[in-house]
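One chain of protein is taken out of this complex; the other chains stay put.
Right after this comes subunit A.
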Amino acid sequence: MGGKFLFDGQPVPFEEGQTILQAARAAGHYIPHLCWHPDFPPHGSCKLCIVKVGGRHVSSCALPARDGMEVESNTPEINGERRALLQMLFVEGNHFCPSCEKSGNCQLQALAYELDMSSARFAHFYPDRPVDASHPDVLLDFNRCIFCELCVRASRDVDHKGVFALTGRGIRKHLVVNAESGRLADTDFAVGDRAADICPVGVILHKRVGFALPIGERKYDEASISTVAMEKGE
């Protein structure tokens, strides 16, 4: 029982069970997202994908499309709110893009460009989040975590290891690994795991391949995140 809805005034068809975001993508419309990934069920935490339906804000990655819906997405109002959410993610962690190995491949950075985020606006929290360099192949730089839980989900549901989890609550929430020592080296994490290649930002970094491709020639240096997402399906 599919149907059709209006996306920023344009008709978009959908199949039963598709979310607004999925149907919009299939029809060639990009909606910003960070915690959503095409290979995983929706998570609904980052809220970058908010759209307005009948005057109410909803998460387009999670809400099933319904016939006759009128969806507003690419409007100054919604993009302004998305920009503010990005600003929140930036001030919450420690993001120094120029010195980050993920620069140019980072979805957070790319979205900030996409949405014209020119300042952080809010006060920085400067949290204390020590890095974990214990593992021979992978470095964890928690300073950049945006809590999308993609690594948690990939490790639990694809790798069947449960290497990552979140603990703490509220602004003190943080990522932990599956070891009493708290060190990645003491888990069964492997560089070939799905979780090793899922992080949208620069937390889970492969050692010894850093800066192989120079900054300036990377994924989002060449094309905007909306283009990459729509053309490469990422």
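Odds and ends about this structure:
Just so it is clear, a contact is a pair of C-beta atoms (placed from the backbone, for glycine too) under 8 Å apart; a residue touches a chain by one contact, two chains touch by 3 or more; residues count from 1.
The definition used in the following text is that contacts and distances are computed from a predicted model.
Name of the non-displayed chain as stated in its UniProt record, restricted to "NADH-quinone oxidoreductase subunit NuoG", "(2Fe-2S)-binding protein", "Electron transfer flavoprotein subunit beta" or "NAD(P)-dependent nickel-iron dehydrogenase flavin-containing subunit": "NAD(P)-dependent nickel-iron dehydrogenase flavin-containing subunit". Between the chain not shown and the residues A:Ala27, A:Ala179 or A:Met230, the one that touches is A:Ala179. Contact with the chain not shown here comes from a single listed residue; of A:Ala26, A:Ala84 or A:Val131, that residue is A:Ala84. Here one chain is not drawn; of A:Pro42, A:Gly104 or A:Pro200, the residue touching it is A:Pro42. Taking the complete complex into account, residues 42, 44-48, 50, 57, 59, 62, 64, 81, 84-85, 88-89, 91-92, 119-125, 127, 146-147, 156, 161-173, 176-180 of subunit A touch the chain not shown.
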